[in-house]
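One chain of protein is taken out of this complex; the other chains stay put.
Order of writing sets the labels: A, B and C. Residues in every chain begin at 1.
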Amino acid sequence: MNNGQEMEIQVENRDDSVVVTPMGEVDLARSPSLRSRLKQVLGESPNRLVVDLSQVPYMDSSGVATLVEALQQCRAHDCSLFLAGLQDRVRSVFEIARLDTVFNITADTTSALDA
Amino acid sequence: MNNGQEMEIQVENRDDSVVVTPMGEVDLARSPSLRSRLKQVLGESPNRLVVDLSQVPYMDSSGVATLVEALQQCRAHDCSLFLAGLQDRVRSVFEIARLDTVFNITADTTSALDA
Amino acid sequence: MNPQPPAIRLEILSQADLLAPVRAMLISFSERFGFDEIETGHLALAVDEALANVIRHGYESRPDGRIWISIFLMEEPERRIRIEIEDEGRQTDPAQITSRDLAEVRPGGLGVNIMQEVTDTCEFQRRTPGGMRLILEKTPRGAADSSDQNHAGTPENGKQ
Partner (left out) sequence: MNPQPPAIRLEILSQADLLAPVRAMLISFSERFGFDEIETGHLALAVDEALANVIRHGYESRPDGRIWISIFLMEEPERRIRIEIEDEGRQTDPAQITSRDLAEVRPGGLGVNIMQEVTDTCEFQRRTPGGMRLILEKTPRGAADSSDQNHAGTPENGKQ
């Protein structure tokens, strides 16, 4: 198909933090582009990575796995990872996977940057 | 299936006018319930019937046909019919069917009641 | 004629309640194929009208008829979506399935008009051994402009 796999992802640098904002549903078709973007961002060794999920209405386990992988990379490189602004449906997937206590989850990007 | 055919329709009397507000998509499954509600309302011989379409994101030709039938009944009984608050997609169906000039179409219910 | 298999093939019963799920699928599908919001709405409308006609005319509103909807993505000679709708219902001479004069204001007789208006191809055929086939085709407006495959006109690029 067209460019269904390509997902719009905004990246913003704030001091030594980076805010990554994926736009749209994250499923098997879309998670590879999130994965490669996160890899690229982590390559620049930020102190803090905030993934703003407020624009993500849906995520499946391929998206969750992508974020778990980012968490492992963050842990290895002394970067703190925050997930911000989760919509109810997405939060529910983290709860089912028992990952809601493993990630630092904040209400929004501002609280993640202040934490 | 469950109650997919049943459509929520609000009816409000204002002096000798009636405002009918269908809620949701009007397709072949839903138009029969709009049809019977309009018949019932017209049985009470209002002077003016306003169909508020602001809560209708989608309509197909079965919905349009229902409104054309209501228009014919209105003409026969000296009732003036107004369609109010059409969303772009719904307006486009009336345009394709060349019915946008046949109906009195107003921006909202207030303008229909003042007209 | 359709060298590739359809990306999606749906079989549904002839029940009006199933029109909404089919529309939802088609809207999601055609958005990703590069149709803009209006075109996507028009495609869903055309298929909805076609299915409504199969239910009402082909199966005379019986709920146990079967309808097949096949969606093909074509790139040659131009990028387009092709949707085939097939049934096992009553056959009608394709030449008899025509749009009526819209000048006369009366209910009914709008579906074929709408389908023709919002698609590039709208062709009825008799199936062997029974039933009808309708072929709808539509090219995204963005597909023709500026060169080959950069889809400058697709909505995702328009959204900043």
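Please note the rule applied: a contact is a pair of C-beta atoms (placed from the backbone, for glycine too) under 8 Å apart; a residue touches a chain by one contact, two chains touch by 3 or more.
Just so it is clear, the model here is predicted, and its values are computed rather than measured.
Touch with the chain that is not drawn comes from one residue among C:M25, C:I38 or C:L102, which is C:M25. Interface residues of chain A with the unshown chain, by the touch rule above, are 1, 4-5, 25, 27-29, 58, 60-62, 64-66, 68-69, 71-72, 88-89, 92-93, 95-99, 102.
Taking the complete complex into account, residues 5-13, 15, 17-18, 20-29, 32, 64, 66 of chain C touch the chain not shown.
Following the convention adopted for this analysis, only the chains that are shown with their structure count from here on.
Centre-to-centre separation between chain B and chain C, using Cα means, comes to 26 Å.
In whole angstrom, the spacing between the mean C-alpha positions of chain A and chain B is 46.
With centres taken as mean Cα positions, chain C sits 38 Å from chain A. In chain A, no residue reaches two or more other chains under the touch definition.
For chain C, the set of residues touching two or more other chains is empty.
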